[in-house]
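Yeah, one chain of the complex is gone here, protein chain that is, but the others are all in their spots.
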Amino acid sequence: MDFSLNEEQRAWQAKARKFAEEEIRPISLARDRIALPRETFDWEIIKKGSKLGFRTAVVAKEWGGHGIDFVTQVLVMEELAKADSAIAKTFSQCWKWSHLIAAVCNEEQKRRFVPPFVADDTYLLGSGTTEPSGGSDNRMPPEDDPKAGLRIRAERRGDEWILNGDKVFIANGSVAKLFFLQTRTDPNVPLSRGTTRFLVPSDTPGFRVGKVFNKSGWRFYQNAELIFEDARVPHANLVGEVNRGRSSEGPGSLFNDLELAANAVGVCEAACEAALHLGQTRFEGGRPVKDQQIFELKFGRMRMLTEALRSYVLRVAWECDRRMRSPHAALVTIYSCEVIEAVTDLAMDIHDGAGAAVGEGVDKLVRDSFIWRHLAGDSVIRMRVAKRLAE
Amino acid sequence: MDFSLNEEQRAWQAKARKFAEEEIRPISLARDRIALPRETFDWEIIKKGSKLGFRTAVVAKEWGGHGIDFVTQVLVMEELAKADSAIAKTFSQCWKWSHLIAAVCNEEQKRRFVPPFVADDTYLLGSGTTEPSGGSDNRMPPEDDPKAGLRIRAERRGDEWILNGDKVFIANGSVAKLFFLQTRTDPNVPLSRGTTRFLVPSDTPGFRVGKVFNKSGWRFYQNAELIFEDARVPHANLVGEVNRGRSSEGPGSLFNDLELAANAVGVCEAACEAALHLGQTRFEGGRPVKDQQIFELKFGRMRMLTEALRSYVLRVAWECDRRMRSPHAALVTIYSCEVIEAVTDLAMDIHDGAGAAVGEGVDKLVRDSFIWRHLAGDSVIRMRVAKRLAE
Amino acid sequence: MVDLHLSAEQLEFRDGVRDFVAQELKPFAVSPQHLEAAERRLPMEILDKASDLGLRTLALSEELGGAGASNLTFCILAEELAAGDADVATVLTETARLGQLLFDRLMTPAQRDRFLPQFLSDPRFHLAAAQSESEAALGLGINYHRPLPAEVPLRTTARRSGGEWVINGEKKAVANAPVAKLFAVWAQTPEGASAFLVPREASGLSLSARAGNSHLGACGDLVFADCRVPAANLLGLEGSAPHLCAAEKAGRGNPLRQAIALGIGRAAYEAALDYARLRVQGGRRIIEHQAIGTKLADVLVRLEVARAAIWQAAWASDHAEAFADRSLADLPLATIAEVYTGPAIYAAAKDAAECFGAMGVMKDMPLQKYVHDALLSLHSGGGNGEAKLRLAEALAGYVR
Partner (left out) sequence: MVDLHLSAEQLEFRDGVRDFVAQELKPFAVSPQHLEAAERRLPMEILDKASDLGLRTLALSEELGGAGASNLTFCILAEELAAGDADVATVLTETARLGQLLFDRLMTPAQRDRFLPQFLSDPRFHLAAAQSESEAALGLGINYHRPLPAEVPLRTTARRSGGEWVINGEKKAVANAPVAKLFAVWAQTPEGASAFLVPREASGLSLSARAGNSHLGACGDLVFADCRVPAANLLGLEGSAPHLCAAEKAGRGNPLRQAIALGIGRAAYEAALDYARLRVQGGRRIIEHQAIGTKLADVLVRLEVARAAIWQAAWASDHAEAFADRSLADLPLATIAEVYTGPAIYAAAKDAAECFGAMGVMKDMPLQKYVHDALLSLHSGGGNGEAKLRLAEALAGYVR
């Protein structure tokens, strides 16, 4: 067993730390405070990060990317998220789908889509599953109801598929140039046997971006509505097989879990740093707050949870690099949800007890952290993971 | 980074698993239920484990032991503790002081004490710090009061030291053949500058074992009162320097933390196993309990916490093997206290909800787990760790 | 008009019980030999004195010779008793509860005439109800609030034979069984589930006490082997047993078990508070250290909040009309108190014990017992998980 990082891993970590400190952190709070959700986004930081390789970090070297391993991805994500969780997630959203392209696209598709993605600093990736009636439907037992779940229709017409319907809450929705889209190709069977996935460029005729959702946390991150009105997608953009869109997704889905957990470590780090700074610089009764027992108890707990999460994340990253399939990738994500909430709430407690105002950045960590519960840690996800464990 | 185990580690793990399953588990509950604390102990299991090398596992090979590394120690402890936490602890208590001998005893002392220890399957080690007035005193700020803390007196008389006083709650107290004893050699200064440590064999004249404490959990484990009435210890048994007994203790104190955390992983494993067994074998409303959502939520949480702890423990073991000094060894112990309580309480919840009776072994896990809070996770320990973090 | 003044009678009764606890019960409960015993022992002499104080017949109406305590008064006193000893509190509470149920509500005058004099005159006349057959698969919630296919019949049966009922079967883990002189036993008859009065000395009834400390109070298993009771011992009508106890709306009963839990938590808190005010570390009483002071504050908050919820539910069970006039929300308040109290008291007892360091796990010290009793209380009845599922059913508007 060995926890040492190799030279390449340390180099990426250092590069990410520098970029996060020098470029992301200075703009983070200002972006968070912009009222209109469409305007919180900033192309400059994306371009700068892209030039440093963060956007294309997981694309294989032979395709012009950097091919960093999962451990490195985790290290980079922790550093970026420490400065701003939502900006970090915008980059890792591209990683997620880079993994998927590598896993499930055919060579022709890769040739058509990967080089432009690599070449263009503003080329972001996204994916669309959720719909107004709840793409998250059918997640609960007891029945696999054909009427539930995805409604967006895709019907074949010659060499094209005609798409009609809406997607909501789609990550990178208003800024991505390419989407992985889940559609319903057989409405008379349960979801697991009637779904098909397409590659949909943002300039697809009949496609447009609707509303950008206004979230309380992760405000930089663009979740948008995607509208398809007789949108025409070439048959060549079909991913995998018809009606098999929800089958195994390869390492992409592994990373799906891991990026969030790693991001949470970064947010927890930021919370610990803020708490420690307060403890060292604020005085009460003539002594630094850090000397108070209640500070010690809270701060110690923050660090403890942060390090437990980090350890688990690293273990899972190693498993992913070994292409091991285990329940840990899912468990660590659920765990990250608990830890990020507990740690940011404690940071808030510490600031409060010392009389510091809400709104000095710690509340952003709390708001960002609350995204986890809605994205990765709700009961349905927990039950799904446990179901596999109890087989 | 690499989480793989090497061949030796896997071999020890397998050997421990077999011993735990075949020898420890069958006697665990019966031992727990014996009313008199002195009679819960069983020399047979100690001898069997000793012959397999568990008692002397960390003694260096050149001294006749097995010299297993920290990662292996953790793996072994997890396996043994899964079958019985208190029996596992009886073995690791010897490891703890084996580490200390290696770190702080001089060559002459090693020659006198290590070979007999290695040769005798019933030779156990112990340590004495706590006293009736609280050896744990002086743990809290604000003052380092000379009147507080250890009172047991050691006074030099020629080539001997004369010891007078009582120790309480001493681990392996009624069964060990050798103790590391903290004594007060200067009562007029704070503890940190007036304490001296001695090697005290159990046949020391003037020494006897008093009461064996009757605990609600870890009933196999012998915590006893040690009584010193003009006990005579040769000057040659003095460890380190006079009045410096509380200075740095080398890797022994690292392991001090780690063995408990690894033990907790084993207890959590046992709790998960019990819960899963119930979920699979008990039916309600015609279906196995494991299909119920509340089972899934509780069981998933048990596994999640167990694996987070295991990951953190492994990381710390690796750090210990690299002789890295970090706050993690202490943090992971505190963390183990939280996790073991949460996981065993959930196991109890699952059994309860399904109508199973208290007293079928799960309550033992709960009682054993409660030892952690009193041993490793109280506020004072938490604050001490945090103080270092916030420097 | 809201009023939280206790009546002079309540205050006086509480003072009396507090004195009894301080003088008699507590010294017994915290004695090392009692704490260290492998099996719980009930102090029968102390129970006799409690009976003299009227605690055994607490809820029985005054007309029948009891104290006629309201549910609220009952909860107040149950807490006091449990702060002394949870076992004694559990036994007395069960008898007092059943005394009111059986004598005031379920028995015919003729039955009352047969059993009441003994109940009143014999301080060791306790009562037990052998109702549930524990493994009955409730499956609460698993069927999405749809009824189970069919009512599961009781496995204990009773058949009519001449002027007698002949009962066969067994009932496990019956509270008060080892001390009861009269049992109310639920058994299946051709007409459905029915209830019978079975005196301890009935032929064919055998009893084994449950040893160990896996229960609060006294607990035992009953075996009925052609156990015979006179036909006149049928409680209510044949087949009416399911409705006998359903007089109050689900979740609106008397939160007695919670009051006992509260007493356990209070005992732990008071011990920790006393200790923290005495013990010095670092030159200061440990209660002055933030770490201990805030921990005890947390413990106290759990107790006081639980008490507010329990008293509310108890008062509500005395005053169903307060739901109708909208003074109280239309909710199962007793279940709400139950969901809160169990885990809160268990956590409180553990935190209180933590203040004692290693002494917190020693068998000859009371702290480990408080923790254990709180755990037993948390997992008694259907347990906290079941309580939460019952509440969830109520929220979904499902009525069993």
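As written, the chain order gives the labels A, B and C, with residue 1 at the start of each chain.
Keep this in mind: contacts are C-beta pairs under 8 Å (C-beta built on N, C-alpha and C of every residue); 3 or more make two chains touch, one makes a residue touch a chain.
No experiment lies behind these values; they were computed from the predicted model shown.
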Touched by the hidden chain, restricted to displayed chains: A, B, C
Out of C:184, C:333 or C:374, which touches the unshown chain? C:333
Considering the complete complex, of A:127, A:195 or A:292, the missing chain is touched by A:292
By the contact definition given up top, give the residues of subunit C that touch the hidden chain. 1-7, 11, 72, 141-142, 144-145, 273, 277, 284-285, 287-290, 293-294, 296-298, 300-301, 304-306, 308-309, 311-312, 315-316, 319, 322, 325-329, 331, 333, 336-337, 339-340, 385, 388-389, 391-393, 395-398
Applying the definition given at the start, please give the residues of subunit B touching the unseen chain. 142, 292-294, 297
For subunit A, which residues reach the chain that was dropped from this view? 35, 37, 130, 134, 136-145, 148, 168-169, 213-217, 223, 283-287, 291-292, 294, 341, 348-349, 351-353, 355, 357-359, 363, 366-367, 370-371, 373-375, 378-380, 382-383
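As a working rule, only the chains that are shown with their structure count from here on.
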Tell me which chain's centre, taken as the mean of its C-alpha atoms, is farthest from subunit A. C
Averaged over CA atoms, how far is the centre of subunit A from the centre of subunit B? Could you give it in whole Å? 41
Taking each chain's centre as the mean of its CA atoms, how far is subunit A from subunit C in angstrom? 51
Send over the residues of subunit A in touch with two or more other chains. 293, 297
Residue numbers in subunit C touching two or more further chains are 289, 291
